[in-house]
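All protein chains of the complex are present and in place, except for one that has been dropped.
Each chain carries a letter (A and B) given by its place in the written order, and its residues are counted from 1.
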Amino acid sequence: MNNIARLGLGLLLSSSLATAHAEDVKIGMITTLSGGGSHLGVDVRDGFMLAMEQAGRDDIEVLIQDDARRPDLARTLSNEFMQRDEVDIMTGIIWSNLAMAVVPAAVRQGTFYLSPNAGPSDLAGRMCHENYFNVAYQNDNLHGAMGAYMREQGYENPIIMAPNYPAGTDALAGFKHLFEGEVVDELYTQIGQTDYAAEIAQIRDSDADSLFFFLPGGMGISFMKQWDNSGVDMPVFGAAFSFDEILIKAVGSASIGAMNTSLWAYDLDNEANHAFVEGFQSAYERMPTLYAAQGYDTANLILSALEKAHPSDKDAFREALREADFDSVRGEFRFGPNHHPIQDIYVREVVEGDDGEPTNRLVGVAVEDIQDVYHTQCEM
Amino acid sequence: MTNLDSSSTAEPGVAQHRARWHDRKGLVQIALLAGLLLVPIGLHLLGHVYYVNLASKVTLIAMAAVGLNLAIGYGGMVSFGHAAYFGLGGYVAGISAYHAFDATALITWPVSIPGSDNMLVIWLAAIVLCGLLALAIGAISLRTTGVYFIMITLAFAQMVYYFANSWPSYGGEDGLPIYLRNGLPGLDTNDALTFFLISFAGLVLAMAITSRLMKSRFGAALTMARLNDTRLATAGINPYPIRLAAFVISAMITGLAGALYADLNGFVSPSMLSWHFSGELMVIVILGGVGRLYGPLAGAVLFVMMETLLGGLTEYWQLFLGLLLLVVVLFAKHGVMGWLAGREHDE
Partner (left out) sequence: MSVTLLIEQLINGLQLGTMLFLMASGLTLVFGVMGLINLAHGSFYMVGAYATAVVSAASGSFLLGLAAGVIAAAATGALVELIVIRRLYHRPHLDQVLATFALILIFSEGTRWLFGSSPLWLNPPEWLNGFATLPGGARYPIYRLVIIGVGIAVAIALYVVISRTRLGMRIRAGESDREMIGALGVNIAKLYTLVFAMGAALAGLAGAMVGALQSVQVGMGEPVLILAFVVIVIGGIGSIKGALFGAILVGVVDTLGRVYLPALFNNFMPASEATAIGAALAAMLIYILMAVILAFKPKGLFAAHD
């Protein structure tokens, strides 16, 4: 039934543009709703729509389209939003490579783009733009924070691993930047790799005292299962991208004990977060992930700016966004000069929850007020 | 390539009758081409830029499929790796524009060559490089037949894909944005309609080349190589170089389409090289009607429309796309063109 309701919602969303008024605000969301990794897009959408519903404004129209994780389709859809529907704001993209296909052209044409997830280094540095805001993180944030945390915890010889693609090499570079020590070895895996027996054997054979890895989505599930099955006894560290609430349920008990950095945790103690977690659970009957939190924050940032200005007044609206005058579920939130967050990064541990299922528990703050290194390259 | 069952496939090539404007086939063909040209112009006059860009997309995908159709339909070479040429063409446009923008050298050895943002230079480079790549791949692949040929072309395309994905210099998986659309002297390529007309000219040229080629002695030999290898051999003609030449030309057309497609999107990424895209190109060729001059055009129109329309309706659009494709392949054996314009005369 839920699916049919959603289908109806989709129809409604895409057919209601005829009734829009001039003062109304149109938001175009392109996100990944089908194929591999679609639970990220679904959560961004649901978090975003939750905030919109809670705000209860009827002058905001959200158009939603599925990019199926394909850059060229995302590009076509963004043209559709900008040129046919003339949206004021775009958001929703999950993956860095899709963001790189859509964002530079969109912001140059005067549309505001607010990223609820992807944060490639180019968009934070040499390709930054006044109409581009990242409400989530710069890609290196979580990895760098884990580097700092592991150094602080006294680890000396970590072995580090990531897929061989830009986000992977960036992740390892970000980690090393704040770890500041020597790593035993760097392993590069293939994108979409499903078997990690060879890498696990290499890790065990090394002299490392700890493992840091970045393997988002299904790759992380496969690795954690095989890691557990191999019986290697070494502390494991990663970023939240491999340990969201949905992924750790799929991994099961094998993920217990792993530490991961995140910009948000569901047990963060602040009022906005309580409202979000409770609202999300009652609306969708599942635990929110950090992607849902990012979508929720993105919507609330937009709502806060709309209180002050309409997007057609570009300078005023941009200024209102820059102030970030909203209650973020992750606590304090402000933008750096390149419109990327300056925020605390938390450490969570995967533990057994009350229902026996694994869940994340907040341990503490890894790094306060982390800021990406690319802002120095940004000329805005 | 004996696996193309000749009894159930259209027989293109030498024996194909000339379409006259007053018969059904001629009318459908003229309507298709005129529709593709006039609808965007009309929409442009009404101020709908989006639809003009969508028409450019249809046109370029159709052009890539025209290239593939030369290999599959006319040459009987079922290539599952044409994304390699489409992507290479795209990367030529992207890399050249990147260096032109940064004012750095494209290569420094043995001679220093700067990047260029002139489309003519980029097109030439894309055609030459795709031709060379296809020459290398074709020379090895054409030693095999049937399913082996399908799979070896796929393997080569996968190599190029993984290479582009993990090679860090030009963005890897993140792809490479083209900040400023490449230019053509005397024209404003940033104008949507101008760009559409350039693409349209490319498509018509590709179709004209295919048509001329198939009416020539070369085309006769290629058709013969597809239908009856041994008869060609007994006539003293070696089918291998003929097939190879057709394969190379096919790749050049697809590569040129790729270069234009990168400029249309302002972006090139390894997804242009993926096996999914090779599959989609095949789907378009089959959907339109294998070995029919206008087949790729009809297939591209239908495929892009389905993708765009269904995507707006439901997040499960790929399910319905799959069902539709299945119905087409099971019940419309000669593709959309076979259904619209009737069978070829000599079937």
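Rule of thumb we're sticking to: contacts are C-beta pairs under 8 Å (C-beta built on N, C-alpha and C of every residue); 3 or more make two chains touch, one makes a residue touch a chain.
Fair warning: this is a prediction, and the values are worked out from it, not measured in the lab.
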- Per the definition of touch given earlier, which of A:Met29, A:Ala254, A:Ala272 or A:Ala324 contacts the omitted chain? A:Ala254
- Pick out which of B:Leu106, B:Leu124 or B:Met159 touches the chain that's been left out of the picture. B:Met159
- Write down which of A:Ile89, A:Val107 or A:Ile221 is the residue touching the left-out chain. A:Ile221
- Where chain B meets the chain that is not shown, the residues are 3-5, 8-9, 72, 78, 80, 140-141, 143-148, 150-152, 154-156, 158-159, 162-163, 165-168, 275, 279, 282-283, 286-287, 290, 316, 318-319, 321-326, 329-330, 333
- At which residues does chain A meet the chain that is not included here? 3, 33-36, 38-39, 42, 164, 169, 186-190, 192, 194-195, 197-199, 201-202, 204-205, 217-222, 225-226, 229-231, 246-247, 249-254
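One rule holds in what follows: only the chains that are shown with their structure count from here on.
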- Note on the structure: Separation of the C-alpha centres, chain A versus chain B, in whole Å, is 36
- Message: Applying the document's contact rule, which stretches of chain B touch chain A when the two form their complex?
- Response: 48-51, 53-54, 57, 162, 165-166, 168, 171-175, 177, 179, 261, 265-267, 269, 271-272, 307-308, 311-318
- Note: in the complex, chain A contacts chain B through residues 3, 6-7, 10-11, 14, 33-35, 65-66, 68, 70-73, 75-77, 79-80, 82-84, 96-97, 100-101, 104-105, 120, 122, 127, 164-167, 169, 190-191
